[in-house]
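Note that this complex is displayed minus one protein chain, with the remaining chains in position.
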Amino acid sequence: MKIAIIGLGRMGKNMAKRLLNDGHEVWVHNRTIEKAKELEKEGAIVAEKLEDILKMDRPRIVWSMLPAGEVTDKYFEKLKDILEKDDILVDGGNSHYKKDKLRFEEFKKLGIHYVDAGISGGVWGLTRGYSTMIGGEKEIYDRMLPIIKSLAPEDGYMYCGPTGAGHFVKMVHNGIEYGLMEAYGEGFEVLKASEYGNIDMSEVSKIWNHGSVIKSWLLELIENAFKEDAELDKIQGYVEDSGEARWTVNAAIESGVSVPVISNSLFKRFQSRQEDVFSDKVVAALRNQFGGHVIYS
Amino acid sequence: MKIAIIGLGRMGKNMAKRLLNDGHEVWVHNRTIEKAKELEKEGAIVAEKLEDILKMDRPRIVWSMLPAGEVTDKYFEKLKDILEKDDILVDGGNSHYKKDKLRFEEFKKLGIHYVDAGISGGVWGLTRGYSTMIGGEKEIYDRMLPIIKSLAPEDGYMYCGPTGAGHFVKMVHNGIEYGLMEAYGEGFEVLKASEYGNIDMSEVSKIWNHGSVIKSWLLELIENAFKEDAELDKIQGYVEDSGEARWTVNAAIESGVSVPVISNSLFKRFQSRQEDVFSDKVVAALRNQFGGHVIYS
Amino acid sequence: MKIAIIGLGRMGKNMAKRLLNDGHEVWVHNRTIEKAKELEKEGAIVAEKLEDILKMDRPRIVWSMLPAGEVTDKYFEKLKDILEKDDILVDGGNSHYKKDKLRFEEFKKLGIHYVDAGISGGVWGLTRGYSTMIGGEKEIYDRMLPIIKSLAPEDGYMYCGPTGAGHFVKMVHNGIEYGLMEAYGEGFEVLKASEYGNIDMSEVSKIWNHGSVIKSWLLELIENAFKEDAELDKIQGYVEDSGEARWTVNAAIESGVSVPVISNSLFKRFQSRQEDVFSDKVVAALRNQFGGHVIYS
Partner (left out) sequence: MKIAIIGLGRMGKNMAKRLLNDGHEVWVHNRTIEKAKELEKEGAIVAEKLEDILKMDRPRIVWSMLPAGEVTDKYFEKLKDILEKDDILVDGGNSHYKKDKLRFEEFKKLGIHYVDAGISGGVWGLTRGYSTMIGGEKEIYDRMLPIIKSLAPEDGYMYCGPTGAGHFVKMVHNGIEYGLMEAYGEGFEVLKASEYGNIDMSEVSKIWNHGSVIKSWLLELIENAFKEDAELDKIQGYVEDSGEARWTVNAAIESGVSVPVISNSLFKRFQSRQEDVFSDKVVAALRNQFGGHVIYS
């Protein structure tokens, strides 16, 4: 099939490669054109300007792997002028499912099919394939199947439901991911802080990955991490969050669902980035007021 | 009545004063004897050596306000040799209720009445009186009532039940206290971090203390704190914990009771004292492994 | 001063009374007009139809105590047609602060001054006054001061800042309230579940309210509740939530603020209303899959 990939970051670049490997005709566009040029050597066709994708045969599939938010918004405004009736526009970034609904309607007015795609796989997706979650029109999903099958491993793709479903399922996936990571993190910290704390953590990860209930791909990655840096001395406990866990908590609250684990995983990340937490200052001030306790300043 | 107070820290000293003001004969003992000497001017009788309390008329009430843990343990071992049959020994520190049970039995063998007393009031207790929670034998509580009534405000004292009950009720009190403080802290941080964050926090505390549902003594102290230091710039968000909230969570777990608020208040304090949290390092390492995310080091 | 109160529920009715007691001319309107009629006896002027408030002298102050959400939205649409230039419209319900901003702009176009007011005090406000938090234009706040001073106790009112500030401060207030209530609840449950659980909880509340650090108005109400029903046998552990704590958590997440206590208080309420929690079913199913553990069905 023919497809254009817009946005050649870590994810987009590798997805383009995977599609090229599977024999698709892949057009690529990126703001800094060098990244596109690199893929030219591997067989991709470079669209120097965004509007160059018009040179593709119709109907076109344009798959955006741009960062969610302003960048995507800006490009999609341009694409409203560039794309033509019956073209398919896929947002493979982590946009909010409610935004998908607005976009779907806007593009529908122009006769363009908007598809939301949740993609997981990280830097390993190139070789292992990407777990692919699609929302939008079922007929469009069917039409895109050859592309999707090339991106995903066998059994790793799904039509999730109407517009927003792909990003919603991916969002929940990320919420779960936060909880899993924090659970492992807490466990290793309890072990580390104990009298048995000088144990070889990479060995512990390894045996848990062989025969135990908690074995997982994440735990294999933890094993790697401890192998590379036994005490994690080179790593700061500073953790970014990318939005999906926030939205998962918002969605949970909207539905009246209790999510203590996902929310607390998120809050731990917030705190990991704060120097001097205001709520803690209030508590410290209070202790001084009623108990004459020492204040550290 | 006649009473000896052992341990003249913030709490013990003020309790001695309160009892002197109410006309009791108060013997005082402290490791650094200067603190006892200060009280001599206010009418107290100084026991230079611990065994000097034997000069009191029998049966004696000896009330310990020593710090819980090793210090109390050490003194109580000595008191086993010093105290005599029918004497009353009161532990007014924050000892664990299970330890009370062991001690009660040990002193019982010597004919000595062991009483556990939970005391709340902080630096304000001198003028306002101390909330006083007593566990042990009901007859002994009744015998001590004149002392208890002098220490506590009207309606501020209670026979809580058999040995351990006084410290258990005090322990739960402190667990609640942690939750309350953190709730206020979080609220003020949300306000601070918002677009309305430059509001006068001391004013906010004041109006909430007049007519609102969340008015409390703690909130009055918060009002004071913000009045003294509007941005809490002089206070570090470093919060100690003194054990009772830990025990409250342990007791909850033993009974199968869900305490997300008390436990998370405690965990926030733990984190306020940590520089580079190991669990956060694990999560940061993981993000790098699967997503190639930047590591801060 | 002259003022119209729209919406005569628990809060609105008592606020009207309080204003009447202080000598204001109070117009009242309510969907079921009987509630308005009751106030007529106390001196209020009944606006049978909403547009009857036009009979008031200009410029008018119209204070809505309608339930936030659809009801308020509907009435405010009507008021756009009824109110005139320079009139003041106050929303005293618990609307979202972001909605305030939209409304402020809409009414501004019509020359009408929109004010957001957060009101706390519950059923006790009639006698004690309502903690009153105002957002909007400072000049309008100043113009309304006689009304505000009648509603609030001394020191119980505040100009919080530009539009939305009143409702934001009130929202945070309610978020704190959730945390405080849950902290007390957890403490009493730990006590209840312990070996000392047959203690008189109303007595415990009372002594904590005399001299202890955790004394508060909420704890006085708990004392009342235990006095009326020692085991709370007549009360089901089913707790509604009214939206503000949800918004507080959302606002916290938007600002990257960690709020484990407020969020977990909210989640406890969600769970209190659920019969068979889906996440728990997933966990139970899992335990059966890997451990052959019994499933309850």
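We call the chains A, B and C, going by the order they appear; numbering starts again at 1 in every chain.
Rule of thumb we're sticking to: a contact is a pair of C-beta atoms (placed from the backbone, for glycine too) under 8 Å apart; a residue touches a chain by one contact, two chains touch by 3 or more.
Since we're looking at a predicted model, the values are computed, not measured.
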| item | value |
| --- | --- |
| Residue in contact with the excluded chain [from C:63, C:184 or C:208] | C:184 |
| Which of A:27, A:157, A:226 or A:290 contacts the chain that the document leaves out | A:157 |
| Hidden partner chain, residues of chain A it touches | 120-122, 125, 128-133, 152-158, 160-162, 164-165, 168-169, 172-173, 175-180, 182-184, 186-191, 193-196, 198-199, 203-204, 206-219, 248, 251-252, 255-262, 264-265, 267-268 |
| Positions on chain C where the hidden chain makes contact | 10, 122-124, 181-182, 184-186, 188-189, 192-193, 218, 221-222, 224-225, 229, 232, 234-240, 260, 264, 268-269, 271-272, 276-293, 295-297 |
| Chain B residues that touch the omitted chain in the full complex | 213, 246, 249-250, 253-254, 256-260, 263-264, 266-268, 270-271, 273-274, 277, 279, 290 |
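Assume only the chains that are shown with their structure count from here on.
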| item | value |
| --- | --- |
| Relative orientation of copies chain A and chain B, as a Cα rotation angle in degrees, nearest 5 | 180 |
| Relative to chain A, chain with the most remote C-alpha centre | B |
| CA centroid of chain B to CA centroid of chain C, Å | 34 |
| Multi-partner residues of chain C (each touching 2 or more other chains) | 213, 256-260, 264, 267-268 |
